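With one protein chain held back, the other chains of the complex are shown just where they sit.
Up next, subunit A:
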Amino acid sequence: VSLVLCWCPGAGQDVGRSCILVSIAGKNVMLDCGMHMGYNDDRRFPDFSYITQNGRLTDFLDCVIISHFHLDHRGALPYFSEMVGYDGPIYMTHPTKAICPILLEDYRKITVDKKGETNFFTSQMIKDCMKKVVAVHLHQTVQVDEELEIKAYYAGHVLGAAMFQIKVGCESVVYTGDYNMTPDRHLGAAWIDKCRPDLLISESTYATTIRDSKRCRERDFLKKVHETVERGGKVLIPVFALGRAQELCILLETFWERMNLKAPIYFSTGLTEKANHYYKLFITWTNQKIRKTFVQRNMFEFKHIKAFDRAFADNPGPMVVFATPGMLHAGQSLQIFRKWAGNEKNMVIMPGYCVQGTVGHKILSGQRKLEMEGRQILEVKMQVEYMSFSAHADAKGIMQLIRQAEPRNVLLVHGEAKKMEFLKQKIEQEFHVSCYMPANGETTTILTNPCIPVDISLGLLKRETAIGPLPDAKKPKLMHGTLLMKDNSFRLVSPEQALKELGLAEHQLRFTCRVHIQDPRKEHETVLRVYNHLKGILKDYSVQHLPDGSITVESILIQATAHSEDQGTKVLLVSWTYQDEELGSYLTSLLKKGLPQSTP
């Protein structure tokens, strides 16, 4: 019996900083190292001091795995590795490794340079941190050390997102990170083989939603944009720089191309261009269509989408602008929003979830008058649309993944408690596996039933498999042999060899058993009855009646004597060696049931 321990400093029943610590067969692995976007103080990072109780992190952790490049999954990485101090390996996929530093740097700039915070990581720290990163390929098995190995699977969601299988011996955990089971315009669907992990740690952002067909959403989106542009209005689409932004860009780009539209599309500059560059490079991580057509034309080389300049916002005429950040809480998107909010011809489309408290959330919940900084009141006349282009798996997708992977236990993270509760029920009911949903800081212990590999000599194996029916994959097979535990290794050897190796003499072990039978007849008649009875039942074995009045069944000896006190009771003496234990005990129980009343 072994344990998989799972402690969630950050990603329990909460969307925000993802950080999970898994302890599997003595190995400690940290999954993701995210930060919370909603906080600006210490709470934004997971509490790492708790992990080690002031020990060194490097000693405690065997490795860190980052599933994808979103801030809530790796935002705290430089803080963790440089400021707290961790020197071990950090694993992530190639695209994640490429894009990560750009986003970190960007984020650092906003917090430090704009907000003027001091207690924060520096550019140098980001660089140092990235030096510790080891990049992995999809389906590549990486040996972290002798026992621990990890393997990445495609997860959809964003470019380079991966699910990781962590394996020690025959115990394994799969961590999904964020994933998407429905393919979209630029990414494929998550996929995993039937790896039957002991534990599947799945995100559950959309635990209670089953989404509509994506085609409807796409059509709706395009139609709205098209109508507004034809009316001469401006469309603002607040996005995060990476992920959905590219998806929507491709959608609009192809639509513009097909419909031959002329209205300009802008994308706020800066890190996007760099990021688009990486999208162009990592073609293998995209979906079938882009992979197949990039020879003719790389889909990420946009023809209609140009870089945005602040001055463009005041240009007359229709336009579509993608601006960061996605929740309208600050930056360029908010500036443009303030400029355009007054005109009812314009439109803002929110393509994703908005955290409570942001402007995005306010306008989506129908607020038309907003109080801005400096006590200004902004009246929102423009149309506000919401369209979910989220790349998380919905409930059906989560169930599908569980079906694919066939885990023995499921652990839900990264979602709201109430919703997870529902999904948990469903999973338990559907797959009959136990499902957990730990809160932040809670530790879940999962008992596994690890199999212990044992070496067996070929001769013994062949000999044993030759007996009985053909081996069957679905049924375990019983083998006879001696288990030798020597020099910290297990071996299954034949008894003779074991004796030889250990220098022991062979002992014979014989069981004898007395069975009392009520039978008034003579001894030899009783013996004859027993003989006939056994012969009738044990057709496959050789049952012999020896001249000296005893019966042998294979090598088992049965003798009958009259009871010394009561002549009506006969005592049957059954004796067998240890090797025939199975047959012997069967015989005894058979005889204990008594003889049939009518003898043939």
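One rule holds in what follows: a contact is a pair of C-beta atoms (placed from the backbone, for glycine too) under 8 Å apart; a residue touches a chain by one contact, two chains touch by 3 or more; residues count from 1.
By definition in this document, contacts and distances are computed from a predicted model.
Comparing "INT4 protein", "Dolichol-phosphate mannosyltransferase subunit 3", "Electron transfer flavoprotein regulatory factor 1" or "Exosome complex component RRP46" against the UniProt entry of the hidden chain yields the protein name "INT4 protein".
Interface note for the absent chain: among A:182, A:268 or A:440, the touching residue is A:182.
Residue A:210 is the one among A:134, A:210 or A:417 that touches the chain not shown. Interface note: of A:116, A:316, A:366 or A:503, the residue touching the hidden chain in the full complex is A:366. Only one residue in the set A:350, A:391, A:515 or A:574 touches the chain that does not appear here, and it is A:350. Counting over the whole complex, subunit A has residues 182-183, 185, 188-189, 191-194, 208-220, 224, 227, 254, 258-260, 287-289, 347, 350, 364-366, 383-386, 395-396, 399-400, 403-404, 419, 422, 425-426, 430, 470-474 touching the chain that is not drawn.
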